[in-house]
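Just passing along the structure, written as structure tokens.
All protein chains but one are shown in place.
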Amino acid sequence: MTMNSTGLAYELQQVSFSYDPEHPVLSDLSFSIPQGSWISLVGPNGCGKSTLARLLGGLLAANAGTIIVEGTPLLKETVQQIRPRIGMVFQNPDNQFIGATVEEDIAFGLEGRCLPREEMVERVHRYAEKLEIGHLLSKHPSELSGGQKQRVAIAAILALEPGILIFDEASSMLDERARGELLAILKEMKGSGRYTMISITHDADEILASDRAIVLHKGGMAADLTPRELFGDEALLDACRLIAPYGIRLLNELRKRGIDLSAESPKEVADAIWPLYSNR
Amino acid sequence: MAIVFEQVSFAYDDRSLWRQSALEEICLTLEEGVFAAVAGASGSGKSTLLQLFNGILRPTGGRVRVLDWDIQAGEKPLPLRHLRRRVGLVFQFPEQQLFEDTVEKDLCFGPLNFGMTRAEARVRASRALDMVGLDDTLLGRNPFHLSGGQMRKVAIASVLAMDPDVLVLDEPTATLDPQSRAELALLLSRLHREQGKTVIVVTHRLQEMLPYAGLWIVMKEGRLAFQGGAAELVREAERLERDCGLAVPACIAMWNEVAGRLGLSGEEPCLTPETLAERLARLLNEPSGPGVGHTGRGG
């Protein structure tokens, strides 16, 4: 990761956006995201999350305020220089599959970077292997499952070697198994320390895996807190239309009944309950 | 008996070089008034199965009996329009089928197609909207200006407006936010309990339908891999995860781990945080007695 002097991937100062002045979509947002961190953007539908994602990705321009990306203000003049630093993965696996085969889809962005052919071939194969889709390179999208298509989308983005990744509800159209696999991929990417990650999501497990949750409500910022703080705040959860992960809900219910545990996974809970049970 | 499948098979492009088998030899009985959930990995035939319930697809082998209809493979197709009124099928992302400029017109589309008068259709529309928990003020609105969750409910109401006896839904909660999902699942259970509808739901999030579904069906590669109640499903979860690619939710994993350790495996599983916490609290408060002995693996 290239570090800038501030160590911030994003710095937003009083950012507002609207399609028409009567109905502001986002108003007066200020926050910052340190490089290498993983942020969840949460909030009810219509709170402006996806719009914010597009602003952060340089696909829309703010009406007011400043967005500073890795030390450079995002302006009309700088957007072409900043955009290559940012990769975006969207919700619908089908509609972001540009190529007619997996190989061509991963290569699409690389062609636009005008990379020499040898490097394109090397990157296509390297990132396909990384996402475990190396055996699918010649496949047409109709031969792939939703989960496989999202892996292709991620490989296509990673091949462009961005420092910032934005996932706009990337797991919401996947089945449970594929969703779990995608989460594992995100965790691994976070673990590599190479990426600043922003995920827009309703998924409790995904939020829990991130470092911080920024809560949007009616276009403004309602809270900026850790996932655990979020899942402990029932009023905020209701406002975001979220439900806490099962483990946390169980602990809360046990606490209400005078049983205090600190573990969450099934095995940990069983381990923690056992001594209470045998020593009662 | 609402639905009986006798060795039903289905293949796309049957009798051609490009035949693709989707279902094989399915035997299935769904009683009237049941709430059934269908699970299975993607491509296991869940969606194909649903489309046989109302004759959108006809079996290429075996026999399907639904209400008063009897559809046999190889027979001359009967007109099935009225079967479709009585078995309402809601496809995945049903909001994508809306097309009228007001909610009311879209809700009336089905009833009018089945020969109701405009006045009757209006009554049905308003009642269906009420059933999905939306009020009449929405009738005049443009469906394309509603929120995603509302559009989904309107689309489900557009099928309910035909007043079907059997309601079949393909992943009705997909892409909705968690609370909307929970609300929709609750809504389906209300239609089942209060209106006496037979409800059949395809889901890949077992936890959503576990509190409501009385019957579980798990598909694997076009065949039935499991059929039984929630308690059996919980007991066989590990096998189904391994063999059928089923994603076992946290509530089942938690119960199996905790129950196994504390010797509760024979009990009715507690699959919500509230019931499980209640059960554990009760267990910890009762004086120790027999039952500790055969837990074995604790420590």
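Worth pointing out:
Think of it as A and B in the order they're written, each chain with its own count starting at 1.
Just so we're on the same page, a contact is a pair of C-beta atoms (placed from the backbone, for glycine too) under 8 Å apart; a residue touches a chain by one contact, two chains touch by 3 or more.
Just so it is clear, contacts and distances are computed from a predicted model.
The listed choices are "Paraquat-inducible protein", "Energy-coupling factor transporter transmembrane protein EcfT", "PadR family transcriptional regulator" or "Aspartate carbamoyltransferase"; the UniProt protein name belonging to the chain that is not shown reads "Energy-coupling factor transporter transmembrane protein EcfT". By the touch rule given at the top, the unshown chain touches A, B in the complete complex.
Within the complete assembly, B:Ser158 is the residue of B:Ser9, B:Thr60, B:Ser158 or B:Thr173 that touches the hidden chain.
Here the missing chain is touched by one residue of A:Glu104, A:Glu181, A:Asp224 or A:Asp271, and it is A:Glu104. Residue A:Gly87 is the one among A:Gly87, A:Pro227, A:Gly247 or A:Pro266 that touches the chain missing from this view.
Set against the missing chain, the residues B:Pro94, B:Pro178 or B:Pro273 yield one that touches it, B:Pro94.
Contact residues of subunit B toward the unshown chain are 12-13, 17-18, 20, 43, 51, 54, 56, 79-81, 84-85, 88-92, 94, 96-99, 109-110, 113-114, 144, 158-159, 162. The set of subunit A residues touching the chain not shown comprises 54, 57, 59, 80, 83-84, 86-88, 90, 92, 94-101, 103-104, 107-117, 120-121, 124, 138, 140-143, 145, 153, 156-157, 160.
The rule is short, and it goes like this: only the chains that are shown with their structure count from here on.
Centre-to-centre spacing of subunit A and subunit B amounts to 30 Å, using the average Cα coordinate of each chain.
Within the complex formed with subunit B, the residues of subunit A that make contact are 44-46, 91, 145-146, 169, 172-173, 175-180, 202, 204, 238, 241-243, 245-247, 249-250, 252-254, 256-259, 266-267, 269-270, 273-274, 276-278, 280.
Taken in their complex, subunit B has these residues touching subunit A: 41-43, 147-149, 174-175, 177-180, 182, 204-207, 245, 247, 249-251, 253-254, 256-258, 260-262, 273-274, 276-278, 280-281, 283-285, 287-288, 292, 298-299.
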